[in-house]
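Removed: one protein chain of the complex. Kept in place: all other protein chains.
Think of it as A and B in the order they're written, each chain with its own count starting at 1.
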Amino acid sequence: MFKSIYKYLTDIFNGARTLLTGMKVTGYYFFHPKEIITQQYPENRDTLKMFDMFRGEVVLIHDENNEHKCTGCSACELACPNGTIEIISDKAIDPETGKSKKVIDTFVYHLQMCTMCNLCILACPTDAIKMAQTFEHAVFDRSELTKVLNRPGSKIMAGIKE
Amino acid sequence: MNFSIYDFTEFIRSIHFWLTGIFSPGLADVIGLAIIGVCFLLFVTLLGLSLVYVERKVAAFFQQRLGPMRVGFWGTAQTVADIIKLIFKEPLVTKNSDKFLFNLAAFIVLIAPFMVIGAVPFAKGLHALDFDIGLFYITAVSSIGVTGILLAGWSSNNKYSLIGAMRSGAQIVSYELSVVLSLITIVVLTGSLQLSEIVASQSDGWWIFKGNIPAIIAFIIFIVASTAESNRGPFDLAEAESELTAGFHTEYSGIRFAFFFLAEYVNFFIIAAVGATVFFGGWMPLHIGNIEFFNNAMDVIPPVIWFFGKVVVLLFLIMWFKWTFPRLRIDQLLTLEWKYLLPISIVNILLMSLVALNGWHL
Partner (left out) sequence: MSNIFSLISDKDSKGTSSATETQEYFVNMGPQHPSTHGVLRLLLTLDGEIIRKVEPHIGYIHRSIEKMCEKDSYQQIVHLTDRMDYLSCHMNNEAVCLAVEKGLQLEVPDRVKFIRTIISELTRLSSHQLWWGVMGMDLGAITTFLYGFRDREQITDIFEETCGARLTMNYNVPGGVMFDIHPNFQKRTKDFLKYFKEKLPEYDELLTGNVIFVERTKDIGYLSKEDAISFGVTGPSGRASGFACDVRKKDPYSAYDRVDFKEIIRTDCDSFGRYKVRIAEMYESLHIIEQLIDNIPEGDFKAKTKAVIKLPPGEYYQRVETARGELGVYVISDNKKSPYRVKFRSPGFSNLFALDTMAKGYKIADLVAMMSTLDLVIPDIDR
């Protein structure tokens, strides 16, 4: 009888003690607002820097002369699991050798289908493409997600062989 | 008109005289009541808006977040924006639901807290209804709300709602007992159910300090049981969102949903108000015995501030529970009431009677 009453009371006190331990944890954070981890995103745009490995979208690297390294070999197109990349290539006469040669006409990139898996970057023999760190991809019209990566008037850098 | 922040009796009386001076006595009464009604309507709306905001902020701070920050300064207008959104939303009614009861339920749920709030003494003289059975009135009327919940669950034609409503019914019926018993523990000391008298009896110290150990036990039981009675976490089984999606108000949308939401927060306020009145002296400033200079210093702070300060502290305490603990299961909930709270409160009343008889309290 007394034993059960004793157990009844200790149960209550132990229960209350465990509850208070929990309240101590949350209470600590309430009274230490310095620990708040929220980042206010659009406001902190200026200071928000993504890690340089972050994969945001595929871009074709252009230098200051509007030249890129893509030979139009479509290795990236083959490596892509999702059919995200479409290489439309053209034939052009090489001014030096006079032979006809494959050049890139349009590099179509369907951002909406890209899973950022990086396989195209690994596949590219000339390191012509890379991953950019942009992440604000929301648009109002889906067609805006289909991008042409080679800039108008750009041409291939000299000395890049397939 | 002599207005004093410390004593509203004169102020209210002068309004009354002013009204009777213009209108016939019958009309003056009706207009007086209408004014009071409008005041409470405004008060309840403001209360709902601010409590929702405060709760969201407090929850955020417990969780290392900032909470609403976008609308207005530090998100202060967030709840206003939410209400506007709710008003413009389509009030859906489910197929095959009992439309009349479905609509009625939302109102019943809101009526109960309105009736209760009139009996709460906000400050000296600022008191709409001062019955001699005030405490009894509060406990009786506040349980009308459960009818609304049961009706909502029944009329929604949704099994989740029904389960939620049934849980809620069982819960409120059982926890009502502990709430009343814990309040009676203090009534043993005051000897009166009139709220103004209960407050007046604490002019030389609050019952939680004067009433010895039984008062503290009664206060803990009151907080636990009344949290459970108002369906707040960790006792929010009726709307347990991880089990029953939203429990009894699953099918409510738009402004009807806002009614449930508002009622929940007004109930929340009422718990804290009753707790503050009975255990912490209501609007009575902190007085210690007959230490004159201390008592006088405390009297400088207006009673309204004392009242709301105490309410805020209690609200914070209840929020603290809610944002820390997991939810109980229905059978554990009932076990807690019938196996722990109820026997303890009965023993506690006995203890308190002993204390009162022997004059062990201060």
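We adopt the following convention: a residue touches a chain if its C-beta (ideal position, glycine included) is under 8 Å from a C-beta of that chain, and two chains touch if they have at least 3 such contacts.
These numbers come from a predicted model, not from an experiment.
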Touch with the omitted chain, as defined above, among B:137, B:175 or B:323: B:323
Interface with the unshown chain - residue positions in subunit A: 14-15, 18-19, 21-22, 24-26, 37, 50-51, 53-55, 79, 81, 115-119, 122-123, 131
Where the missing chain touches subunit B, by residue: 59, 62-65, 159-160, 163, 167, 233-234, 236-237, 240-245, 323-332, 334-335, 338-339
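Please note the rule applied: only the chains that are shown with their structure count from here on.
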Gap in Å, rounded to a whole number, between the CA centres of subunit B and subunit A: 51
In the complex with subunit A, residue positions of subunit B that touch it: 58, 61-66, 69, 320-321, 323-325, 340
Contact footprint of subunit B on subunit A as seen in their complex: 12, 19, 22-23, 25-27, 29-30, 33, 35-38, 40
